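With one protein chain withheld, the remaining protein chains of the complex are depicted in position.
For chain A:
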Amino acid sequence: MDTLYGLFIAPFADFGFMQRALIGSLMLSLGACPVGVFLMLRRMSLSGDAMAHAILPGAAAGFLFYGLEILPMTIGGLIAGVIVALGAGAVSRFTIQREDASMAAFYLISLAIGVLMVSIRGSSVDLMHVLFGTVLALNDEALTLIGGIVAVTLVSLAIFWRALVAECLDPLFLRSVSRLGSPVHFIFLGLVVLNLVGGFQALGTLLSVGLMMLPAAAARFWTVRVEPMCVLAVLIGFASCIAGLLMSYHASLPSGPAIILSAGVVYFASILFGTRGILRARIIHHRHRTA
């Protein structure tokens, strides 16, 4: 019992920074994982990645003017993310160019500006901090911010759920019965940016998208309905956060990559063993019914 306690409970019970890291990352999972499910179902998984890069110049601008402060960097990141999301979304909605191309164009420009800005002032250590985050150094300010973002995300998802599902499932139908199609698309992109910004202090701009996409991608292998998929993604997110933080504590690993890698392990396990995974489809499923 004592060893189990020592392994799993003690790190969180004994250290304030571990508790904060746990609370922060669990809250992040609660908001980011369902958003990730929709991002995946809309085939925008890589857009999330692109958006995460796009946040960089805003965060860098905050960093340039105020140093390593959470609020200015967050607001900066939010502004940059919204500009890129709206810009790329508008180009794809109102011209013939598809979202993948417009998103790539916008985020590459944005990323270049961001790296340029960080290099003007910061040392490479600062750059690393912005890119990879520090979940073990979340302060009250950061936790409040993450809490707010999660609340906004869950409320928006609850309100626009039906429209979001309709927009993914049959966008032309939604356009024929309602004008909500375009607004919902932009609200959704807003939620993506919000959650990426929420994640970037904990996990960094590059890895925050990992907590969004990996649990969602893993959950896809287990269920054929959206609602359970979102719940499962959140649970996988929770498990990854706990496992990642414990690994980081016991083996002195950087916490962000440890969390994302834990989600990665679940993802690979799901590919193999999921109810819609490789093994079930290829090996076990030889028997069939008569009708």
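The rule is short, and it goes like this: contacts are C-beta pairs under 8 Å (C-beta built on N, C-alpha and C of every residue); 3 or more make two chains touch, one makes a residue touch a chain; residues count from 1.
Here is the rule we use: contacts and distances are computed from a predicted model.
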Query raised in the report: Hey, which one's the missing chain according to UniProt: "NADH-quinone oxidoreductase subunit K", "Hydrogenase maturation factor HypB", "phosphoenolpyruvate--glycerone phosphotransferase" or "ABC transporter"?
Result: "ABC transporter"
Report task. Write down which of A:Leu4, A:Ile120 or A:Val177 is the residue touching the left-out chain. Result -> A:Val177
Requested in this report: Using the touch definition up top, pick the residue from A:Ala10, A:Leu46 or A:Val165 that touches the left-out chain.
Outcome: A:Val165
Query raised in the report: Out of A:Met18, A:Ala32, A:Ala80 or A:Met229, which touches the unshown chain?
Result: A:Met229
Report summary line: In the full complex, chain A touches the hidden chain through residues 41, 159-160, 162-163, 165-166, 168-178, 180, 220, 223-226, 229
